[in-house]
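Please find one structure pasted underneath; my questions will follow.
Every protein chain except one is present and positioned as in the full complex.
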Amino acid sequence: MLKLEGVSAGYGAIEVLKKIDLEVRAGEIVTLIGANGAGKTTTLMTICGFVKPRTGRVTFEGRDLATVPAHEIVRLGLVQCPEGRKIFPRLTVLENLEMGAFTREDQLRRSPDGKGLGGAALRHKLRTDLERDLAEVFELFPILADRRGQAGGTLSGGEQQMLAVGRAMMTKPKLLLLDEPSLGLAPLIVKRIFDVIETLNREGVTVLLVEQNARMALKLAHRGYVMETGEVTMTDEASVLLADARVRDAYLGE
Amino acid sequence: MTPSDEIGAASVPSPSSSRPSPLPPSGRAEDRPGEVLLEVDKLTIRFGGLTAVSGVDLRVRAGEVYAVIGPNGAGKTTVFNAITGIYEPTEGTIRFAGRDVRRPWKKLLVAAWLGVGLAVALLMLLFASNIDGAWTASVKQNFRGRELGFDPGRAWSDAVAYVAARPRVEQAGGRYYPTTHDGSRAFGSFDDPFPAWELLAALEVLAERGSEAIVARAGGFVVLDRDGVAVGRPFAERARLDELVGPAREAAAGARAARLTRAIVFTLALLLGVGGAYAAWRQSRRTPAWVAGHGIARTFQNIRLFQDMTVLENVLVGMDRHIGKTAKWWAPHRFTNALPPVALGVLLVGLSATTAELDADPRVPTALFALFALGLVGYLVWTALLGAFSRRDLGVEAEAAARARALLAFVGLEDRAGELAKNLAYGDQRRLEIARALGTEPRLLLLDEPAAGMNPAESLSLMELIRAIRERGVTVLLIEHHMRVVMGISDRISVLEYGRKIAEGTPEEVRSNPKVIEAYLGKEELG
Amino acid sequence: METLAQQLILGVTNGMVFALIALGYTMVYGILELINFAHGDLFMLGSFLALTLIKVFDLPTASSATLLLALPTIAVACAVFGGALNWSVDRLVYKPLRSAPKLAPLVSAIGVSFIFQNLGLFWGGLPLFGSAKDASAQKDVPALISNVNLLGEGAHLRITTKDLMVIVSSVIVMVALYVLVRHTRLGKAMRATAQNPAAARLMGIDVDRVIGATFVIGGGLAGIASVIYALYINTVHYQAGFQNGLYAFTAAVLGGIGNIPGAVLGALVIGVVRALCSQYIGAQWEPAVVFGMLILLLVFRPAGLLGSHVREKV
Partner (left out) sequence: MSEDKDRQVARRGPRSRTTTIALLFLAVVVLCVYPHFPFVDRLFEAIGHPILLDRKLVSIFIFGILALALNVQVGYAGLQQLGIAAFFGIGAYTTGILTVEKYPFHVGFWGAIVAAPVCAAIAGLAIGAPTLRLRGDYFAIVTLGFGEVVRTIILNLEGITDGPRGLNPIPDPWLPPAVAESSADPARVKYLALYYIAFVLLVGLAIVFRNLERTRLGRALVALREDELATACMGINPVRIKLVALAVGAGLAGLAGALYSTTLTTTAEPSTYDFNYSIMVLCCLIIGGVGSLRGAILGAVVLFGFDNIVSPLITELLQPFAAASSGNVFLQFNNWRWIIFGLALVLMMRFRPEGLWPSSRMKAELHHEDEGPLSKVGP
């Protein structure tokens, strides 16, 4: 589904990624673990088109992303839920979620379902789709339903993270990139978020998960990649990695 | 893809259990272990309508490692920000080593606001009373060229009279013209300034009292008040007097109105000035710099190093305050250093000045004074800036650099001193931030998620570091999510949730507290 | 009392024109945090275009029916011109500097402002406006809209057709802008971009296009304002953009920069203060009073009248 072949990228004079190869197949949860500064976030940024690869190719469903601008990549169904919960602080929870569905209209227009529809019918379909998806998000994160009228910036950290995940879900991704969803959250909430990721995956969303909490990530994922200073140093089935002595030493702390 | 053999081994710094503590003693009074160092009482912080922290109490004792845990958004960092003076608490107090963590009120400062307020008010008063006119009335009118000179006393009284909207007498060509305060209207012309002057003043008095002016004959014509008491001196012609009374009374009324406006403007401006100064001071009562200067240092959640400075410079910035104490600008060596150039300048100026014929040129004394002042300013500049490069100051800097290096060695960064901070690895940046904070010679060190983003091995060596810091006699207060770190090094733990403290105690107590498990830890994590 | 009422009317009318310019400042600032110094001069160029069109089509001799048709057309033309120019400037000058430190676009904006002023000078030197020697002189705009008092010639208070024209047209434009920002997809995208450009991009919003659209809208508002201003004040000068731009910018700051209703409120306040100042203190003190007020306000309310204080996240 997603394929990185020999991708190098960086900022200014610094090369962060050095010839990365990475692959995500449809229906998988793949996790990317590694120390801070290993280039995990940069990898995600490169996939999303925020950072252009210097060498190598990023392909999504066979399509080369080199020439596709960042906002178009979202429309292809490749969505990132960024680190540090970049939500819209002065929009309400509901507006934040609706913002996630921003590209929906364009997508619908292009899709076969929406081709023949006129303005009113299109809007009606949009509305019903939106409401259905909202209900789905609220079902997963009931707390968001309670706070739908509240400004995003006034939510607590955990709620903001849920909002960010919910917002990413609203874009109806085929492939969801999650950047450290557990960062700075209470263990209890981390668990909740991981449960949601599992649920989403069962519903057919492919997930690429970047995580500090290597143990939980590897328990959840099908496969894992280990990154170190800009290079992928190991890749295997998650259970194998979990059992690997070197991984245990470096990332699991046992 | 071949898995590297070096995973972990390369990225994990060697454990530093045998790390020496090479630092000289901090020079502060040693805190007695067990004594309450930081006391946070019923701390409440609201932003707009949102309550971030409500009624939190913390007691941190000297010599312990105290951890604050809780979900993100529970208000932990907000508490830190309040302690370090970044936020002003809405309610509650924060006491450090027995004193309030805010700048004390000082008489001098009260006087300073009043001064500022008065200055603003005076300026506004001048504007309200037409600063241009005041200048004309006081300076221009009273300066009649070099030969005739300038009477400062008269100028002052004229300025006061102008601002107070009192009638004035202007003179031209040997005759006197009594005028309204702003000079907009003159009343006749006289050989003698007194009658007209006093007449206007008298009329004004009467207008203010609201009493009738009576013109009567009593050895000349005078104005009488209602009781028949003469106001002003006799006046020769009745006709002239009659002509003057009406307009003069109008002028008096105008002056009264002007005085009223000025009084209002003055009062308002005074309030504004004092209010502004007070607001500024209130804001600055609790400043991070002041707090840091009193022994509380901190690190930040998302590392805030000076990225484009070297590692060593980062630590030196932290030590700045203490370098400053040893290198005061008035230190004696600065005076001696500055002496030769200043003496030379004075000598040169003096020589050239004495060659002048002092009596002939009246500008010479002024020039000498100015040169003296210049010398003084130059000297100050010299002492403050150039003097910093005396050998002694270089000594101070070198000593500071040595201490900074010792600090770097303490956190294990001794061989990175010349590197730019931004080029350090993530874990090293955290360590550098701690070293920089230690540079301020704190009694209490606040660490905001020091282990965030560290792998387990790095976390372990961080724990070592925190223990070493405590052994140096620095109390540590930290926020952390990594339970392993928290449980491993803390003496006591507080748990916050939604801005409230839900539990406090030793790691064991907290770990088994059902409220904490429910709200924060969850069940599995403890296994 | 009548003088006061009269000055209030004058102030509100003036304030409306400033508001249109201030909106352009505040929208760009809201999204890019850039003080677009060239905005005032863009407005000036717009008024030159308006004057040129008026002269080219010889409107002073036209019938009032023609005028009714021609003036909105000119307004649209100027709006298009302003929007296009502003957009091109963004593309050529500011866009390459998106990631640079804040001083860089600010200085560039000052540079563009200089270039615009000079273009205005050249424009004024065209043979159309008479002798080229007077390029820097003030140009008169023919009085196309009558200055008749709507309350009757005898009335103490004067509200003229001109005042009405200014107020009505400005209000229409502002309402249109409000609807655009509140209720359209573009408006939504603009608000999202203003709050968090990176997240907006992750939502599939083309941030560059939104910024471009903001410049177009801001420029368009300045274009419309320039026509209204030319017809209202009846003069055009190549340095007028600087003074008016400064007042408009002050208005935006006064209201809380980045805040759209704030800009309008700030502009009205400035218009009224200027009018009262010229009546009661003296017209020559206007800049001192306006900027003095601005400084005082910022001391006591650092985020402006309607702005919200943004707390730095530590």
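Miscellaneous remarks
Lettered A, B and C in written order, each chain numbered from 1.
Definition applied: contacts are C-beta pairs under 8 Å (C-beta built on N, C-alpha and C of every residue); 3 or more make two chains touch, one makes a residue touch a chain.
All of these numbers come straight from a predicted model, not from anything done at the bench.
Looking at B:Gly55, B:Gly133, B:Gly220 or B:Gly488, the residue that reaches the missing chain in the full complex is B:Gly133.
Where chain C meets the missing chain, the touching residues are 29, 33, 35, 93, 96-97, 99-108, 110-119, 121-122, 124-125, 131-133, 135, 195-198, 242, 246, 249-250, 253, 257, 282, 284-288, 290-292, 294-295, 298-299, 302, 310, 312, 314. Seen across the whole complex, the unshown chain contacts chain B at 84, 86, 131-133, 135-136, 139-140, 142-143, 146, 149-150, 276, 280, 283-284, 287-290, 292-293, 297-298, 300, 304-310, 312-313, 316-318, 320-321, 323-324, 327, 352-353, 355-357, 361, 363-364, 366-367, 369-371, 373-374, 377, 381, 385-386, 388-389, 394, 397-398, 401, 417-418, 420, 436-437, 439-440.
By definition in this document, only the chains that are shown with their structure count from here on.
By count of C-beta pairs in contact, A-C exceeds the other of the chain pairs A-C and B-C. Once the centre of each chain is set as its mean CA position, chain A and chain B turn out to be 47 Å apart.
Put simply, the C-alpha centre of chain A and that of chain C have 43 angstrom between them.
Annotation: 38 Å between the Cα-based centres of chain B and chain C. Taken residue by residue, chain C touches two or more other chains at no position, since every residue touches fewer. The residues of chain A never reach two or more other chains; the list is empty.
Interface residues of chain C, counted against chain B in their complex, comprise 296, 299-300, 308, 311, 314.
Those residues of chain A that touch chain B in the complex are listed here as 21, 35-37, 154-161, 183-189, 191, 212, 226, 228-229, 232-235, 246-247, 249-254. Those residues of chain A whose C-beta lies close enough to touch chain C in the complex are 48, 50, 69-72, 74-75, 79-82, 86-91, 99-100, 102-103, 105, 167, 171.
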